[in-house]
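Can you read through this structure? Questions will come right after.
Every protein chain but one is kept in place in this view of the complex.
Labels run A and B following the written order; every chain starts at residue 1.
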Amino acid sequence: MQIESILPARSFARFKIGRTEYNTKESVSGILFALPCIVLSIIFVFLPIFISLMYAFTDANMLRLDRVTFVGLENFARAFEDPDIVNALRNTAIFVACVTPLQFGASLGLAVLLNRVRHCNTFLRWAFFIPVMLSLAVTSMLWMNLLNVQEGLINTFIEILGGERQGFLEDPTQALYCIVFISAWQGAGYQMLIFLSALQNIPKDLYEAASIDQASKWQQFIHITLPSIKPTMVFVLITMLIGAFRICIQPMVMTGGGPLGSTMTMSYYIYKTGIDYRDVGYSSAIALLYTFLIATVSLGLRKLLGGDNQK
Amino acid sequence: MANKSKSALLFLLGGLMSLASCGPTSGVGGGGASTSEPGPGGNKIITVWVHKNENEDEGKVYKQIQNNFNALGLKTASGATLRMSMSFYGSTLETKISGSLMTGGLPDIIAVDSSDVASKVYSEIIVPIEDALEEGVADSYVTSVTEAGTIDGHLYWLSGMEAPGGLYYNKTMLRAAGYTDADFGTLENRWTWDDVHEAQVRLKAAGQPYQIALNEGFGSDGYMYLYSSLVYNAGGDFGSDDHVEEALTSPEALAGMRDLEQFYETDGLASNETWFYNGTASNAFTAGTIPFQIHGPWDARVIEKGSSAIKGNYGIMPYPAHEGSDEFSSPCGSFGFAVTKDSSDVAAACQALAYLTGGEAGELMYNAIGTFPTNQAKLDSMADFQNGVMKDLKDYLVANDYTRPRQAKYPRLKDAYGEVLSYMRNMNIVSNYDLEAKVREEMRDVDNARA
Partner (left out) sequence: MKTVSSGKKSWNNDIKAGHAKRLAVKIAVKIALVILCAFLCFIFLFPVVWMVSNSFKTNDQVYAQMASWQTFFPPSWDITTWWVSYTKLFTDFGDFGQSILNSILYCSVTIVMVLLINSLAGYALARFKFPGSKVMTTIILLLMMVPVETSVVPTYIILYYLGLIGEGTAVIGYLIPGFASLFYTYMFRQYFLSMPPEIEEAARLDGCSRIGVFFRMILPLSKPIFATVAIFTFMGSWNEYIFAQLMFPNPSYQPLQVFLQLVNTSTPKDIGMVMASLTISTIPIAIVYIFAQKYIVEGVSFTGLK
């Protein structure tokens, strides 16, 4: 990462920290520009997170925040013996492994489609984006009713077609996959817009050249389209992964982590132990461990895929 | 560098700890307990934090109770005029309380759910009131309230409302299956769970709807509210903090839970049929689509006050019994109020508490939202409770004890119990269904957790 100075330095006052040299005047202006943001985020972003993470080393309880004692690494030791964490990690891993390719494929597919369709383009774009705008309350209530075993529209339909009623959100083997589908459905529109604009930025002459070479549409897609939007794909993939790792609200609203713990994810477990069980100390310890895990995975991926989105 | 950042971290942590222990002690406008002692002729303000929003039906009633109380102009022992001042924190009451522990300034009185009394006692947030209450006040409440409010022999909590429940049944459908009015269960001669299931079989044979709505998903406390009675009815109990595994794996407790199994089994059914109602409609019983449901008093109110199709053709039997046991336990529990450790005058706070949870308040609440009063005299005198389903519900309420565990780890226990019953519900899907092993596993987690 490199931040360039845009002007020939007028002021020659300079100073050095470590091996980097700074222009004094530029530094002062920069800090002044960023100051309101720095101050406010220290107070209202860093400090709350810091305080709640520090509770990880204590026995803090929601109802006894005035009597907190230091317990060292006890909470972390407990975390490594907690069978619920194994379950939550497994569910989250399944969720991430399923939702990422699905949502990635869906958003890319929709973008390719929109890039091709001429008529009603604006309308379609708007339609695909609508689930992004709807609140989770609407979508979860809707899907819970649609997927209901006894009265849901989808089961009614399956039965008309001669199939057997499915448990969906009430079946421990299906519930997580239902949430995968619903999440992808709700999120795909956003990444679709990102892909769409990346597609529109591919120079047209690349395709013309390919047509002359009689490359099929599929070959064009593989050899021109995909390589051209690779940086965008890497960016979308990584943000999607981070989002997927933090899934919490959908299972909380739709299944409450059940049936039989089959949709209990890590973020939801952190929330539950901290808020419902008031065990703030333990909850913070898991949050801290989990943050390390996400950071490792996403930084590792960044390295692996190479397409860093920073200049 | 590493050393420097390490000491900075320690410094901040130290700062945090000191922040935790010695913050300012009076609240900034948050409605904290007043500390100054008013002389005769002055006002003594009792602050109350409520778990509802001022715009909700229940919140509106609290507002009215506050105004009525202030109009009374009661005096404290020292001659000051008592006034009540409520703040409405809705679902964030818990957060407000946590925050106020560090900033000081809890009010005189806070709203507490009956199931949460033990936890707030354990955390020393609320204080005993039996010595500060006026003579005879505690005796005017139904047993389930005073029992819910009593922890380790001390009374901490009172409530002006109760939510008795039972087995709703559709008379038209049952008559069509050959039942007569004399067959329906009463407090003296209760139906057992097996009777309920047998009725389902007869209903099905008669071509009638036969499902029972178990309403397990009702509220976050649903399983505990409606089904803790299973355990008590069979002669079991929930033990005490750190000892629930032992209590719930006793033969009685397990037998009690097993009363519910027959409704999840599929004997005598086609592949896509279930004995329990599996739909989303919360009005399946009131709309007359199914013959049975286990529920609290709210649906009786909906039917009585509304234009329900089954009005006049339904009844509420007592909560079903366990085969061969005389124990009677029935759903109950509700929000109530308690005096906090920051209250400067517990006796004055108790005067307000007694009114807030008394007969008049209970009647207002009943009229607005349908919860039952807890004042014995009110229950005996109000016209609504002298006949019909409301009288039946009242009788169940009066005969009942408090039937939910009183433990500091209740939130975990509640979830673990729900997990067990939900395991039972999925008995046909899970491999190697073993209820006892599941109970053991879930309850061991509860016992191992920190209170």
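FYI, contacts are C-beta pairs under 8 Å (C-beta built on N, C-alpha and C of every residue); 3 or more make two chains touch, one makes a residue touch a chain.
A quick note: this is a predicted structure, and the numbers were derived from the prediction, not measured.
S.K.: Which listed residue, A:41, A:173 or A:219, touches the chain dropped from view?
M.R.: That would be A:41, which touches the missing chain.
S.K.: For the chain left out of this view, which of B:95, B:189, B:266 or B:448 touches it?
M.R.: B:95
S.K.: Touching the absent chain in the whole complex: find that residue among A:110, A:175 or A:254.
M.R.: A:110
S.K.: Go through chain A and note every residue touching the omitted chain.
M.R.: 1, 3-7, 17, 20, 22-23, 26-31, 33-34, 36-38, 40-41, 43-49, 51-53, 62, 65, 110, 113, 116-117, 120, 122, 124-131, 133-135, 137-139, 141-142, 145, 151-153, 156, 185, 189-191, 193-198, 201, 211, 214, 231-232, 235-236, 242, 245-246, 248, 266-267, 270-271, 274-275, 280, 283-284, 287, 290-291, 294-295, 298, 309-311
S.K.: For review purposes, identify every residue of chain B that touches the missing chain, sorted by number.
M.R.: On the side of chain B, residues 19, 23, 28-31, 53-57, 87-92, 95-96, 98-99, 102-103, 218-219, 280-283, 287, 298-299, 302 touch the unshown chain.
Please note the rule applied: only the chains that are shown with their structure count from here on.
S.K.: Rounded to the nearest whole Å, what is the centre-to-centre distance of chain A and chain B, using the mean of the C-alpha atoms as each centre?
M.R.: Each chain's C-alpha centroid was found; their separation is 38 Å.
S.K.: Considering only the defined contacts, which chain A positions touch chain B in the complex?
M.R.: Spelled out, the residues of chain A in touch with chain B are 50-51, 54, 57, 59, 61-66, 68, 70, 83-84, 144-145, 148-152, 159, 164-165, 167, 170-173, 258-261, 276-279, 281-282.
S.K.: Where on chain B is chain A touching in the complex?
M.R.: 12-13, 16-17, 20-21, 94, 97-99, 101-102, 119-120, 123-125, 271-272, 274, 277-281, 411-412, 415, 419, 422-423, 425-426, 429-430, 445, 449-450
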